[in-house]
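Only one protein chain is missing; all other protein chains are in place.
Let's look at chain A:
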Amino acid sequence: MSTYVYAITPVDHPLRLDGLHGVGEPAGELRVLKTRELGAVVSDAPEDLRAKRRDLIAHQSVLSRLLDEGATLPMRFGLVGPDDDRVLAALEERRAEYGERLKEIAGCVEYHLKVSRDESDMLREIVSESDEVRRLNEITRERPDAQEERLRLGELLSHEVRQRQDDVANGIVARLAPTGLGHRVGAATSSHFLNVSFLVKRADATSFAQAVDEEAEQQGPGYVLSLHGPLPPYSFV
């Protein structure tokens, strides 16, 4: 039976798992494997595991609980070892490295921030600030056949949008970074031009949240900042 791995912790982590269950249907029973220095929370891996909602929730719930009670290295969803012995062997083999990382993230949580901006709001801003965009906008509104101008307008807008998004994203990251211990910027998506995770000491969580709040205030209309956390430090392991 292969073994699904949720997290690695120090051996002295409370590893309280009551009330939680593992991935799979029926839900797998959680177990703890221990070496001299490390613990791993595992369950039997279901045969046909896919990233179903309940499984993602199970994974995340186990990690949230562990995070509340001590240092936890969160595994990526869906990680399966051949059996318990091989999991223990892997812990033993890299115990120095895991131990080091556990020390680094002890007392820390991840906050994930997504930022989007209403497109019309941004386009209005660009129109109001660029004579050339205004000119091309008028031409293309009046003359649907002005294909060349339309492309030129689109190119200009596209460039401006990207430029503004990047400037704002860089500014936000630069201003928030000092409150955290580290950050990791993810790929922008069509819905959020900034996706960034911060590693924050629990003790600093409130001031970090305040900084995000101030940032939202500063960015003003049209922007949406959404903050998620505290999360296991997925992005910092």
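Just so we're on the same page, a contact is a pair of C-beta atoms (placed from the backbone, for glycine too) under 8 Å apart; a residue touches a chain by one contact, two chains touch by 3 or more; residues count from 1.
Going forward, contacts and distances are computed from a predicted model.
Visitor: From the names "Gas vesicle protein A", "Succinate--CoA ligase [ADP-forming] subunit alpha", "Putative sorbitol/mannitol ABC transporter substrate-binding protein" or "3-isopropylmalate dehydratase small subunit", which one matches the UniProt record for the unseen chain?
Guide: Hidden chain identified via UniProt as "Gas vesicle protein A".
Visitor: At which residues does chain A meet the chain that is not included here?
Guide: Missing-chain contacts on chain A: residues 5, 8, 19-21, 45, 49-54, 56-61, 64-65, 67-69, 73-82, 86-87, 90, 94, 101, 110-112, 114, 116, 118-121, 123-128, 133, 136-137, 140-141, 150-151, 153-155, 157-159, 161-162, 186-191, 193, 195, 197, 202, 205-206, 208-210, 212-213, 216-217, 219-232, 234-235, 237.
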